[in-house]
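What follows is an incomplete set of chains from the complex, kept in their original frame.
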Amino acid sequence: AQDKVTIGVSVPAADHGWTGGVNYFAQQAIDRLKTTYPNVDFVFASAPDAPKQIADIEDMVSTRNIDALVILPGDPDAMTSAIKQVKDAGKFVTVVDRQLSISGVENLYVAGDNPGLGANSAEYFKSVMPDGGNIVILRGLPIPIDAQRFDAFMAGIEGTNITVLDDEFANWNRDDGFKVMQDFLTRFPDIKGVWAQDDDIALGAIEAIKQAGRDKEMFIVGGAGMQQILQAVADGSALTPVDVSYSPAMIATAIELTTSHLVGGIQVAGRYILDSTLITKDNAAEFLDPSSPF
Amino acid sequence: MSSANGTSAPAILSAHRISKSFGDIPVLFSIDFDIRPGEVHAIIGENGAGKSTLIKILSGIEQPTSGSISFDGKTVVLPPNGAAEAMGIVLIHQEQNLAEHLTVADSIFLGRELKRFGFLNQAEMRRRAAAVMATLHVAVDPDARIGSLSVADKQMVEIAKAISRDARVLIMDEPTAVLSVGETQTLFEQIRRLTARGVAVIFISHKLDEIMELAQRVTVLRDGQLIATIGTEALTPDSIAQMMVGRELSNLYPPKHEPDVDAPVVLRVRNLSATGVSDISFDLRRGEILGFAGLIGSGRTAVAEAVVGLTSHTGGQIELDGKPVDFTQVAQSVDAGLAYMTKDRKGKGLLLNMGLQPNLTLLTLKKHMRAGFLDSASEARALERAVRRFDVRARDASVAVGRLSGGNQQKLMLGKTMESEPDIIIMDEPTRGIDVGTKQQIYHIIAALAAEGKSVIVISSEMQEVIGLSHRVVVMRQGRLAGVLEGAEITESEIMRYAAGIKQSGHDERISA
Amino acid sequence: MSASAPDMAAKPARGFRIDLKTAGPLVALALLVLLGVTLNENFLTYNNLTNVLARSSFIGIIAIGATFVITSGGLDLSVGSMAAVIAGAMIMVMNWLIPSMGIGWGVVLAGMAVGILVGGVAGVGNGMMITRGRIEAFIVTLGTMGIFRSLVTFLANGGTLSLNFEVADVYRPVYYDGLLGVPYPIIVFALVAIGGEIVMRRTAFGRYCAAIGSNEQVARYSSINVDNVRLMTYILQGVLVGVAVLLYVPRLGSASSTTGVLWELEAIAGVIIGGTTLKGGYGRVWGTVVGVVILGLIGNILNLQSLISPYLNGAFQGVIIILAVLLQRGRRR
């Protein structure tokens, strides 16, 4: 290991709850590791879009002399060649959550499992609705991760009697979750289940369901493991019986792994897939962390 | 009809049985009109008679509702939007028509820029602009932005723009309304130079002496009807006025009521300095009409604006009724009973996109409140009063002020200022663009104000007006006070002598009467 | 300029005289309602309509403030971020007051007061920089938009600020309950709209806004204190953002860096669809209300049907917005 080590961390801006969590956990990890390893310096940047994120990593290389880059690429296809340049400049590269469009660029891949999130959710729906029934889907933003989750979910329920009444984008946002759910409730008198894909959306949808007084009729499955939802799951809520983990804390794992590689010379390479597990009343306690803002 | 200048050349531009309606309101009724090369043909008529509308039709800006136009003997439909300029028909609009952000040179060549290799030939345009301005004896930098010019300078730019074009017919809608004698004479020189070359000039003015001096023929309009087209030699100013107004005009200026000798000084200005002016001192007594004369840009407006707090002054004292005041907001001076009426009605006086009523009451909205809310009935009454008092003619009160005739806009602005019932009123070019009939009315109103104990400052470039109205006259020159005249001294030649710098009075000599 | 020319001849609205231009947005609204009815029989239900109106109330109240700002020739891009800051501040203050004041209306009222106050202060900030600093409104409010947004992200530590659940339960009825079956947000929206309409038409302040937007010089020469009136419009805007947030917080009980994103665009769009001219000089509050409701209905209608791929929602929105304005412009030529 070198004397002084600089690690660049680049994440998307906190434009919805989950990325907000990413920012939070990245900062947490950095603060923690800084005190543990005084000779490690971190450069942290969050960017609202791909060109900005590319600019950030360019700046890290040309002005901050980083030794390693931990990046959660907002738009992996657009970022691939820029990340490859960092790699080509001899830096250690850790990619988080989203797969680049050519393989072999990153030294380390710490991945969430987006299709897994969709598939796990579908499994749950199948298990609690063996005879089928009507459900609605509140999607995120029209970007690839959403498509991966959605496609896996649809594949999962294929061949069952579960009917998807409609799907609309709720932009991973509480306000939009509220609006879309209100309108779905207006439109469909019979809804058994709601797949909200994300806990922020779920929180908005829950308010709409409560307002309509239909909270006994249906259940809702979010995703990402937000504390507020986890608490409800742990309390045995009928409305939110389960959640599917997709923790933004994966960024912290990636930063830790990268740091220990650079400082401690611990060999890390290849892929770390962080499963999307189904969180139920029974295992919710493992995921609760009262200090998390997410 | 015999031609005044003896030529019987065929008309270059003529109108046959032209009628025009805006919506269903008729404005012109079957007008015949023609102009020959080398001739100056004046159009006169009361405010709202349809003069501007007629010349807009003659230049293609407006299309007639019925009737036809011939140019060079051929019946034509004139192209819209000033494109008739390409045919040699050039128009100076009554309302100044310049873009504030452009420079003088830009404006003069707007729409027909000189180019070299496809790019603007700016050096040449600047040079030519400077040359035209020089023929008009105007010292304005061709690179100055229009927004920074005084109203009169803007008018000179408009004139420069028009005479720099290859005009065969030059149409001028009240070009002299804001010009003083000197500028007017320069303009006339240029007009004569052009007519000598065969340019036909259509000239609109409310100043009858100008018409007598310049025009060969005069067309009189009244309420959109053609009254007559007559050679000037057969006319006197009185007969024109009678034809215009349809009645005999008695004396234009009311008799002067001299203020009491012991009338108190209501406004005392000492050593005032502000942008463009320095070391100005004068007194205004109760019941007095004080004229301000001077050439364009001599600083009369600057003095007025500094006094009422529109601009800040850098030195000197102002006393109102013996108490020192220092207005930083116009509202303060209005509250103190001191009102200023701007000469720039389009840029500073009226909201052109709004109706008559909101314009009239804008300065005095507080008077039309009931329980904290606007009382539109009270506003309507005010409008009714003002319309009667100042003879504002509009189809209906909801019409946008920008569509009123120029003179009627001026009258409305006068009404607006008078609404504040000031004890001291400063009027900047009060009769700009107003017809003789109404002018007489306004002069009587001013005299009546003075007689009832108000004090009036009249800033005017119309020498006769200053002479006819004022008890005393302040003459300004290059931002300084050149002299104060009173009584029998108030003559045209005496004012000119001070204004031109031939004569200069000692400093404190005659500040007060 | 070109777009404002047609106003020239517009009659001043004395009472509610009907003319073509006035009818424009109303016709668009009627057509949209017709479309909604055709697409879904539940569209015209009481429930659906109150849902849409209650949802539109935030943007609506903010847009009424924006009507004054725009009429006087200004612009405020910061309202969305300002809303987020206000929501954040309210939530933090309420959470912080619980230990001393206990759970109850006391805390909620204190929170509300803070909301209005923060909004007013933010408005003063914007207004002072614009009027005293003589900086273009676009730049000032673009700047404060970034500043406010950062502030709430910072306060929320990048995450979400959530209101204490028990206080949220006390506060909830402010969004979800109502009077005689009309939800409070709709009532407040209506009151603000009526108040705004009166202020715009029947007070000196409203007249001055239009005068300043029409020609600032004329306003100055007419002894109007241009800077003060301008400043007042920004303060009014800030306070109304505060009022909007008072209704927003009880809905979901949270604020984050994503709260209020793009509200400024929606508010301005509502104002312009309603017939106010972007360059100032002419504004009407009731038009803004119609404009905002149109925008609300577009979203509602999109959710009530499956014909249009959700990918094309934005296109549908865009087309309707253009058509709504075309309707009022087109009629005049």
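Residue numbering begins at 1 within each chain, and the chains themselves are lettered A, B and C in the order written.
The rule is short, and it goes like this: a contact is a pair of C-beta atoms (placed from the backbone, for glycine too) under 8 Å apart; a residue touches a chain by one contact, two chains touch by 3 or more.
Predicted model, so just to flag it, every value in this text is computed and none were measured.
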{"item": "Chain-type multiplicity across the complete file", "value": "A x1, B x1, C x2"}
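Here is the rule we go by: only the chains that are shown with their structure count from here on.
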{"item": "Separation of mean Cα positions, chain C and chain A [Å, integer]", "value": "33"}
{"item": "Centroid spacing, where centroids are CA-atom means, of chain A and chain B in whole angstrom", "value": "72"}
{"item": "For chain B, residues that touch 2 or more chains besides their own", "value": "none"}
{"item": "In the complex with chain C, residue positions of chain A that touch it", "value": "14-17, 20-21, 23-24, 27, 139, 142, 166-169, 173-175, 178-180, 182-184, 186-187, 200, 203-204, 207, 211-212, 228, 292-294"}
{"item": "Chain B partner contacts - residues on chain C that touch it in the complex", "value": "4, 7-9, 11-12, 14, 198, 201-204, 207-208, 210-211, 214-215, 217-225, 281-282"}
{"item": "Complex contacts: residues of chain B adjacent to chain C", "value": "310, 329-331, 333-334, 340, 342, 347-355, 357-358, 362-363, 365-366, 369, 372-374, 376, 398-400, 402-403, 416"}
